[in-house]
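Every protein chain except one is present and positioned as in the full complex.
Right, subunit A next:
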């Protein structure tokens, strides 16, 4: 196998079972997967196919039943600041203001006050929430809470950002705006992003690489490069979505999910 870049991610023959009433129910695997730094990998698949399990294994919330998950050659052993997680539901802390939520990661790592506030301001600006820094999270709409969560993860400057259907619960307009913001952030920061979605269109539109998983136990049944993200800065989203290659890949992904 090719030498993995320093912060690359590897799943090696990973399987995961959940025990339900004493019986082991296979949820995932076997999965073999390598992700290079700077990729924006989207994972699509039917619900219950183990996408979230895969993400949680990489986040360190779960340990694989078999096989190994490594980052930069080191096995994943619990959650860490290098792997930021954006949850499906905005998991903000209601006892902290929006600003203090975003500052939390740097604060936990002992970054001093001024630097912390700078980081918070920068990322709140980036997601368009600067005006709401002193609000409490529950005073924001769902879309704004989700943006705040994204700012909190980015302000902690993780090498890898794991996103679990982050836009799933949002209305179409907010969702498209956040997709654009995410692409802009990815281009400007060069982070590795693993993005889970149940939307075929979102997977194809966002991913620099699109994976499709089969129903349980989840395995990777399609792994395609996508280049549409690279056009983003020059070409409007509607035109990208009208490209024949785009339509073709979308159909391919759709077929893979249906199979």
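By definition in this document, a residue touches a chain if its C-beta (ideal position, glycine included) is under 8 Å from a C-beta of that chain, and two chains touch if they have at least 3 such contacts; residues count from 1.
Here is the rule we use: contacts and distances are computed from a predicted model.
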item	value
Chain not present in the shown complex, as UniProt names it (candidates "Circularly permuted type 2 ATP-grasp protein", "Probable glycine dehydrogenase (decarboxylating) subunit 1", "ABC-type Fe3+/spermidine/putrescine transport system ATPase subunit" or "ABC transporter permease subunit")	"ABC transporter permease subunit"
Among A:108, A:184 or A:247, the residue in touch with the chain that has been omitted	A:108
Selected residue (touches chain absent from view) among A:85, A:120 or A:178	A:85
Touch residues of subunit A, complete complex, unshown partner	59-61, 78-81, 83-85, 87, 89, 91-95, 104-105, 108-109, 128-129, 131-132, 136-144, 152-153, 156, 158, 174
